[in-house]
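Apart from one protein chain that is not included, each protein chain of the complex appears where it belongs.
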Amino acid sequence: MNETFIGSIVAGLLTLMVFSYLIGANPLWRIAQSLLVGVSVGYVTLLLLTQVIAPQVAKVVAPATGVSNSQQLLAAVPLALGLLLLLRIVFPGAWPSQLGLNVVVVVGSALALGGALAGTIVPQTLDTMRPLHFDNPYTLVGDIVLVLGVIAALSYFAFGMRPNGNRAAPLTALSTTGRWVLVVTFGAILGSLATTFYAALIERLQFLIGLVI
Amino acid sequence: MLSRITSRLLLISNLILAYVAGVVTLIGFFTRGTFADLGGMLAQWAVVLVAFALLVGLSNLIKVHIGRVMQRGEGWPYSLVLVGSALIVLAFGLIGGRGPGDPYVAWMFQWIYQPLGAAIFSLLAFFLTTAFFRALRMHSAEAIVLLIVALIVVIAQAPFSAAPELNIGVQIKDWLMDYPVLAGIRAIILGVAFGTIGISLRVLSGFDRPYME
Partner (left out) sequence: MNNYFIIHNSYFIISIMDVTCLNCGTTNRNTSRFCAKCGEELPRPQDNTQQSEDSLNLPWLQGVHERAVKQTGGLNPNVLAEAEARMAAQAQAKKQETLQTPQAEDAAPETPASPATPLQTRGTGAPDEPPPDWVVGILEPGAKPQASPEQSYEPEELDHIMPWLSGPPEAGIEAPQGAQETQHTEDNGKPGLPPWLSGMTVQETLQSSGTGAERDVPDDPANLGMGELQPFVPPDAPEQVVTEPIDIRQASKRKRAGSTPETVPDWLKPLAPRIGKDEQEVPPLPPLPTEPSTRFGLEPTGSLLAPIERNVPIRPPRPGSVETLAALLHAPTGEVLQRPVSALEQTPSQGALRRVGLRGWLLPDGLIYLVILALLVAVLLIRPPFGEQNAPAAGDVIDFYNVIELVPADRPVLVVYDWDATRSAEMSALADAVTRHLMARHLHFMTVSTVPQGPGFAQAVTDAAKDDYGYQYGINYLVLGYLPGNEAALSSLFNDFSSALPLDYVNGHRLQTYSLVQSGKLTSLRDFALIITLASDETTLRNWIEQVSARTGTQVIAAVPQALEPLARPYKNVPGAGLKAVVSGQAGALRYIQQMTQRGQDATGHFKTSKLADRLNAQSVAQILVALVILAAFVNMGMRRILRREA
């Protein structure tokens, strides 16, 4: 019995425990669920400790050759803020942790802002405004549908809503069109999801059959 | 009085930190040189701080489950499984000295975590299918259109649709995916980008201070 064989048996049993949920919630399902969360928690904690925090501590405590004092000090700043953040374990509302969270939120927001501008809005808008090719009805109709669909679906969101919740009549018509565009979109996403879900199910069933045969 | 001064000072220091870190990161995003280097350093700080924040969350989860085990609360055996499995993964990773690359951790990842995650995900195939069956109980036009589009996509994405006789179905699906569905998804993406920019501007300008909650 090698470790792969034992692993296969364990994996098969765990898969069956999960499938038992189809009959209804039961202790086997709950054990499997707890095991998944537990292993995941342990694994992520291990990753954080060994891949992020320990190397950062090493930068301060035992820096590599050629690292200046200022670099060492700068490496200590996030550690200090992080330790303050750990206060939240014992004191959930501890104010010193705000500084560390501030850096996380603000840096994340600034990067998201730049990314949304340069990586999404500009290229996506440019690609929507395509030149029309009148010789090819397939793409001609499609490109018109694309432009109108994007505008209509965008108008379906809350943009242009008056304070009383109403919209101007043209916007209402446009947003109704947008609603149908989104319905078609979600239909396509659902169809694609079915493919992915069944791929996962078939893989599991193939694994189980492979264990038996 | 003292607490008011303290909270005022905390607010001011948080706002200054937010302005400085936000502006530096944002300029660094679009430029190269000093600001980009400073932005990279702030991003590294943020990574370390996110790791600490995740540790706070994970330890809180473990704390809750340990409390449930100690008090013999409802479902405490499941909490015991959760805590036990987390500690086992953590112990193997730390004692082995190789962190998450440890062979035992890799074994648990391959034969416990992966099958459990895949099996739970594969259950969605069953639930999605029954949801399709129930979708028309609402008798709404949207549900009908949604199901028709899903039907087209499901059939056209099936491997058997590669047969030349079914090519028309694939073409309809491709046109849907290339234009109306693309329009809907692009509108969603743009909407998310606009929302991101709005939220980021509020955070960077200090109107929203989620880190102070």
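We just call them A and B in the order they show up, numbering each chain from 1.
As a convention for this text, a residue touches a chain if its C-beta (ideal position, glycine included) is under 8 Å from a C-beta of that chain, and two chains touch if they have at least 3 such contacts.
On a predicted model such as this, the values are computed, not experimentally measured, just so you know.
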Displayed chains contacted by the hidden chain, counting the whole assembly: A, B
Residue numbers in chain B that touch the chain omitted from display: 25, 29, 36-37, 39-40, 43-44, 46-47, 50-51, 54, 64, 67-68, 72-76, 97-101, 106, 109-110, 113-118, 120-122, 125-126, 129-130, 132-137, 139, 144, 147, 150-151, 154-162, 170, 173, 177-178, 181-182, 185-186, 189, 213
Residue ranges of chain A at the interface with the undisplayed chain: 22-24, 40, 43-44, 47-48, 50-52, 54-55, 58-59, 64, 92-93, 104, 107-108, 111-112, 114-116, 118-120, 122-124, 126-127, 185, 188-189, 192-206, 209, 213
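Simple rule for what comes next: only the chains that are shown with their structure count from here on.
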Chain A-chain B separation of Cα centroids, rounded to whole Å: 3
Chain A contact footprint on chain B (complex, rising order): 10, 13-14, 17-18, 21-23, 25-26, 29-30, 41-56, 58-63, 75, 78-79, 81-90, 93-94, 99-100, 105, 107-126, 128-129, 132, 142, 145-154, 157-158, 175-194, 196-197, 199-201, 203-204, 210-212
Complex contact set, residues of chain A against chain B: 3, 6-8, 10-12, 14-15, 18-19, 21-22, 30-53, 56, 74, 77-79, 81-83, 85-86, 88-89, 95, 98-118, 120-121, 124-125, 128, 138, 141-143, 145-150, 152-154, 156-157, 178-195, 197-198, 200-201, 203-204, 207
